[in-house]
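What you see is the complex with one protein chain gone and the rest in place.
So, chain A:
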Amino acid sequence: MDEESLLLSLELASGSGQGLSPDRRASLLTSLMLVKRDYRFDRVLFWGRILGLVADYYIAQGLSEDQLAPRKTLYSLNCMEWSLLPPATEEMEMQTSVVKGRFMGDPSHAYEHTELQKVNEGEKVFEEEVVVQIKEETRLVSIIDQIDKAVAVIPRGALFKTPFGPIRVNRTFEGLSLSEAKKLSSYFHFREPVELKNKTLLEKADLDPSLDFMDSLEHDIPKGSWSIQMERGNTLVVLRSLLWPGLTFYHAPRTKNYGYIYVGTGEKNIDLPFML
């Protein structure tokens, strides 16, 4: 959620129950503004909160002019001092895929994972148990990246693509209409499109290239992994991800307010197919 409209956004996203305490809110408003100035971001988003056992991580992301450029992620334990996280790499993801369980809350905590590795010694090849240490910071980076790629949501029309290349915020976006707001196809993944090129020409003909340049949520697998609800009558549409429980996307139709926030344990819900 945009830090400019933080208070309103928190109020709109409060249906999921997890929010921020007043002192965190106040600290966020102050510190995010400073972060924006220091890092020269165009927009700063408060991404959410990952609940750890000892402490919680508060995550913010900074965007540059081009909205789809890789974002810089910062974390903080007290909403005041922010530290930049390294960008996520595939290697990190592979490493952290073996770590299960909750986050500790201590960024220097190391998870130990024993692996069997083949060690070549001379001509003999035998397996040895190697204990690999994975730092929690790496895990944090990787999880945030996964969540972003999987479930960060943006409504259709909020961004548009210019022929120069960069993606810009659409200043004339006045919100989705009510009928559009109830359809999953009006929401896109806020990431580089993956499935767009696999569409048939027929489908592409209906797309507007300046607006439909991202994947829509409609074809997410498994089907039904999004829960779309209208709250407060028809004045607020809330999307909740079932794959990463804790991610809430809200949008007030016919207004410019939209955003998403993740408050959760940072674990994927692998049982989703059983639960539907």
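Here, contacts are C-beta pairs under 8 Å (C-beta built on N, C-alpha and C of every residue); 3 or more make two chains touch, one makes a residue touch a chain; residues count from 1.
By our rule, contacts and distances are computed from a predicted model.
Novice: Assign the chain not included in the display its UniProt protein name, restricting the answer to "Radial spoke head protein 4 homolog A isoform X1", "Serine/threonine-protein phosphatase 2A 55 kDa regulatory subunit B", "Dynein axonemal intermediate chain 4" or "Proteasome subunit beta".
Specialist: UniProt lists the chain left out of the view as "Radial spoke head protein 4 homolog A isoform X1".
Novice: Can you say which of A:T30, A:T162, A:S185 or A:N198 touches the chain missing from this structure?
Specialist: Answering carefully, the residue with contact to the hidden chain is A:T162.
Novice: Take the complete complex as the reference. Which residues in chain A touch the chain that isn't displayed?
Specialist: These residues of chain A touch the chain that is not shown: 11, 14-24, 49, 51, 53-54, 78, 100-102, 157, 160-165, 168, 170-174, 177-179, 204-205, 208-211, 213, 224, 227, 229-235, 240, 242, 245, 264-265, 267, 270-271, 274-276.
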